[in-house]
Structures are given as C-alpha cells and as structure tokens.
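One protein chain is absent from this view; the other protein chains keep their places.
Let's turn to chain A:
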C-alpha cells in the first residue's frame, strides 16, 4: 500500500512529538535523581583517595554523604594558591567546579578546588589534602584525586578513573592494585624541587627504594605517560598552594 506524502509527513510529525514528549518527560522526572547520583559518585571518588574502595562500597549512599559532610571541607584556589571566593560575582564552591571545563581554559585562569580531609571528630585537625587531577590517556580523558599527607610531600593515596581506556590495559588505572603503588611516594626531591611521581615503562620491577617512581602497567605505557603528565601538570598548578601550606607548617613548627 502506497500512502500519500501528506499521510507520511503527518505520521512522522505525530511520532516525533509523542516520542519527544516521552523523552523530555522522563528526563524531567529523573533529572534530580541523576544529579544526586552524580554528586554521590563524585564524593565517592574524592573519598577514594583517602579510604579504600571496599570501605566505600560497604557504605550506603546516606553513610557516604554523612561521612563526606563530617570529614571533608573544601576550598577553591587559583594558580597562585590564593583562595577564590567568587568569580564574576558568583560564589564558587569546590563541589560545583567542573574540572573538565576548567581544563579547557589556560592554566592560570582555572579554578583549583582543594578538598581537606579532617581527623575523625575534630574538624580543625587536617589528615590530608586532596587535589583533583585531569588529563589525557591514550583514547580519552583520564582524571582522579590525589591525597597528600600534611607534610605536603608524601602521597597518602590516589584514585583514578577514565572515559575510554582499553579494558585490561590502560583501564587498569582504576584498579586498587595499581593505585596502591603510589601510596608513600614523595612528590618533592631532596633539593625541594617538584618532581611528582612517574610511572615507569614495563611491569614487575621493584621501585620501593625510589620515592618518585612506581611500577608501570604492561601494555599501557601511553596511558601511564598520560597519568605522569597529569600528575606533573596538576601538582605544578597546585604548587603555590602546596608550598604555602608547607610554609605555614614549618612556621608553626618553628614557633
């Protein structure tokens, strides 16, 4: 049966409108829940730098939120380590800063959120500072959070995620086994220069006596290089803030 053009166009228009309404309706209804899920996921990633993934998995969403509220405070700094309270008349908060969007701007114009992990039951005492990271892997974006101990030198933990690295190769940066390799490493060398921590080519060697190197991922050297660049870049961007905390710490010790 051959239908007229008018019928085909009418049919298409009705179909498009019905399906369009259905989709926009769903998006309206589910939108708030999706944003909540995304915020929760971000909190889990931040916490992942300081506590183990198993502990986070064992927590219910409410517990994660409560833990986050109790133990994490945040601030936003610029490239010079100065605190930023507002930008263009709008108040900024670390939770709403989009690292990926900021990544597109020149480094000296970006906002740099810092998450501060406090000791249990003491909202003044700091346990570690958590810095967001962002960079490029082999195929797509990679990002993560790095926790520094209060000496502003020792890595307390790192969590990494990716958009499209190869499963079993580059995607291994999400595995606890790979991330644990960073714990206890140092980002400043003996003469006080920022050298960060770099992942080496090849896998299976022991780097426990070198505080700036970690074992690589076999078959994923480019992703590893991406991780290295990401760490080098972002620790560089946060250097002013890190130095200032280090300075105040040294000062406090001197008094």
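Operating definition for what follows: a contact is a pair of C-beta atoms (placed from the backbone, for glycine too) under 8 Å apart; a residue touches a chain by one contact, two chains touch by 3 or more; residues count from 1.
The rule we apply is simple: contacts and distances are computed from a predicted model.
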UniProt protein name of the chain not shown, from "Amino acid/amide ABC transporter membrane protein 1, HAAT family", "Pyruvate synthase subunit porA", "Na(+)-translocating NADH-quinone reductase subunit D" or "2-oxoacid:acceptor oxidoreductase subunit alpha": "Na(+)-translocating NADH-quinone reductase subunit D"
Of A:34, A:96 or A:208, the one touching the omitted chain in the full complex: A:34
Where the missing chain touches chain A, by residue: 1-3, 7-8, 11-12, 15-16, 19, 22-23, 26-27, 30, 33-34, 37-38, 40-41, 167-168
